[in-house]
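Removed from the display is one protein chain of the complex; every other protein chain stays in position.
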Amino acid sequence: MQSRHLIDLSDLSVNEWEDITRLACDIGANIDSYYGACRGKILATLFYEPSTRTQMSFQTAMLRLGGRIIGFDNPSNSSVAKGESLKDTIRVVSGYSDIIAMRHPAAGSAMAASLYSRVPIINAGDGGHLHPTQTLTDLVTLRKEKGTFSGLCIGLCGDLKNGRTVHSLIKATAGFPDNRFILISTPSLGVPLYIKDYLSAMGAPWLEVDSLADAMPLLDVLYMTRIQKERFASENEYINQRGVYILDSYKMSLAKKDLIVLHPLPRVDEITVEVDDDKRAKYFEQTEYGLYARMALIMRMLEGTSKQLPIVPRGTETECSNPECITHRESYVPHTFRKSGDILVCNYCEERTRFD
Amino acid sequence: MQSRHLIDLSDLSVNEWEDITRLACDIGANIDSYYGACRGKILATLFYEPSTRTQMSFQTAMLRLGGRIIGFDNPSNSSVAKGESLKDTIRVVSGYSDIIAMRHPAAGSAMAASLYSRVPIINAGDGGHLHPTQTLTDLVTLRKEKGTFSGLCIGLCGDLKNGRTVHSLIKATAGFPDNRFILISTPSLGVPLYIKDYLSAMGAPWLEVDSLADAMPLLDVLYMTRIQKERFASENEYINQRGVYILDSYKMSLAKKDLIVLHPLPRVDEITVEVDDDKRAKYFEQTEYGLYARMALIMRMLEGTSKQLPIVPRGTETECSNPECITHRESYVPHTFRKSGDILVCNYCEERTRFD
Partner (left out) sequence: MQSRHLIDLSDLSVNEWEDITRLACDIGANIDSYYGACRGKILATLFYEPSTRTQMSFQTAMLRLGGRIIGFDNPSNSSVAKGESLKDTIRVVSGYSDIIAMRHPAAGSAMAASLYSRVPIINAGDGGHLHPTQTLTDLVTLRKEKGTFSGLCIGLCGDLKNGRTVHSLIKATAGFPDNRFILISTPSLGVPLYIKDYLSAMGAPWLEVDSLADAMPLLDVLYMTRIQKERFASENEYINQRGVYILDSYKMSLAKKDLIVLHPLPRVDEITVEVDDDKRAKYFEQTEYGLYARMALIMRMLEGTSKQLPIVPRGTETECSNPECITHRESYVPHTFRKSGDILVCNYCEERTRFD
């Protein structure tokens, strides 16, 4: 059996990720009884760009299962800086380890790595593209704190245009019955059109608003993200609006008693420190659920693997139009696309290009 | 039960640290039988400034107990460089780990961290302020090599003004019967007045001298530290005096046969290499005792902990007058002081400020 990888959450069926979130909840309740579940197994954390938080979460997950860890977090200090290809690194490290968690600045890099790996690859972030274990974390948090994925009024606040975790959470939850979405942002930082189309196609009601305070009383779940100063349309807009998207005690006073507040962390100042003491603030708990989610994921991905090499598909001459795509950095990676009408969708970075 | 922390050695009663040094000696004699004592437990080493030696000692301690380690040693390469607060980092990491050893450049940082931690915090150095596990190491060395904390003539040599380990060792041993202290330094680098006051209050005889050679014949214990060139009053004084504070074979020839020589390491040139071969040189053994000390400490601190969050005290508007205090770096940390006459003593950095 070839290794299975987690490049995008869509690599798992809904049944599978429901199984994983259920397992994660059980791990959270009985963590000591899972020590030893991965005895003798090695996780490699290959972080081509630093992310202390995410790396520490993966490492802790493996250690709590009784496994071991190798890896790097400082590529400027490693062989890869000597110009080694992603392929060679993956071929070698997949000979050393049993599973790989990888973060890389190029879109589609995790997918490319999976072509050359003898062990399962977990995408721990590939540029601004995908970060499926964060979404898995969010889902475990919903299950733990709400007990359901349905019937929820979910507010998403901040930079909804660029926030990949926001898009991914919407896609994961829009299909469940009776969920409603309130999208709280400036006009220039709203969710992309294809997300709105997706919501409408799933029959999930959604509303765009520009005031967090207005939305507060309606919400069962508030998912906060940061708006970076440089994302505002102008310095003026920044000065006028920044307070609108900061969650503070006053805005919390407008909300339901059973609201839960999530945040992928790290935060800067988009949630004031005083909110931390509110029982509805769940963002620190969320990081623990992330640990359980990664434990469950590692356990499931290690089941039934054999260290076989995948068969690499043939590519075409066509170039992906996204300059950040991994195919432009690693020239041997075969260019493959899927067709969608007269559009070619890149299999690595999901960029959609029209070809005539 | 809330977690107990080791911020300063005074957090332990004399009974407790005698128990820990006794346990450390037993570990040293039977190290293999302690493997597994912390099975399944995770130590996080959060080093906001690098200290390879201290970090390696903590990591080895946990590994020799059968536990596991996570952490960072390069904050410029981590989320904390993205501006995450100490509080958030500690909240999250105390969800991942069972105990934290932390080194940070700001005075009082370990105390501040303990306000937000669900697990025990060990202070592995907070700026120039405290470094209690070094002192615990020194005490284990005395117990192992001298078999007693009493009746000793203890010489301390080098920069006694700025050397925190010197102050801490004096405070730990002055209370035992019949100890005498010989303080060997230049006039400008002598121990602070409050240390002399402390010695006198404890009834411990002390003497200040400026020649290491003169002191040698009297000593049971010699604690060497480095005088950095820039600490001398002038270039001239440096040239004239540096040799006076260097321990060499000649000075060793003046000493008792059962003298022991300690040094917190790393050394530069304040002990010549030839002294290493003298059986009275115990500074390399001392680093091993430091390993046993940390093993004993970790074992004791993990006993009976539950991962409860502490209750954060209310602070005042008053500002600590020490610009290096953690309260000036992390604005949410409550300002708390204890009164001592008309003096306020900062609970984090121990700075004493007179307020009217």
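Per-chain numbering from 1; labels A and B assigned in written order.
As a working rule, a residue touches a chain if its C-beta (ideal position, glycine included) is under 8 Å from a C-beta of that chain, and two chains touch if they have at least 3 such contacts.
Predicted model only: the values in this text are computed from it and were never measured.
Visitor: Which of B:10, B:287 or B:318 sits in contact with the chain that's absent?
Guide: Checking the options B:10, B:287 or B:318, the one contacting the hidden chain is B:287.
Visitor: For the chain left out of this view, which of A:26, A:84 or A:258 touches it?
Guide: A:84
Visitor: Looking at A:7, A:61 or A:93, which makes contact with the chain not pictured?
Guide: Checking the options A:7, A:61 or A:93, the one contacting the hidden chain is A:93.
Visitor: Hey, which of B:244, B:265, B:309 or B:345 is the one touching the hidden chain?
Guide: Of all options in B:244, B:265, B:309 or B:345, contact with the hidden chain holds for B:265.
Visitor: Go through subunit A and note every residue touching the omitted chain.
Guide: 39-40, 42, 44, 68, 70-72, 74, 77-80, 82-85, 87-88, 91-93, 95-97, 332
Visitor: What residue numbers in subunit B mark contact with the hidden partner chain?
Guide: Residue positions of subunit B that touch the missing chain: 32, 35, 50-53, 56-57, 59-60, 63-64, 66, 73-74, 265-268, 273, 276, 284-285, 287-288, 291.
Methods note: only the chains that are shown with their structure count from here on.
Visitor: For the Cα fit of subunit A against subunit B, please give the angle of the superposing rotation, nearest 5 degrees.
Guide: 120
Visitor: Quick one: report the Å distance separating subunit A from subunit B, using the average Cα coordinate of each chain.
Guide: Using C-alpha averages as centres, the distance is 42 Å.
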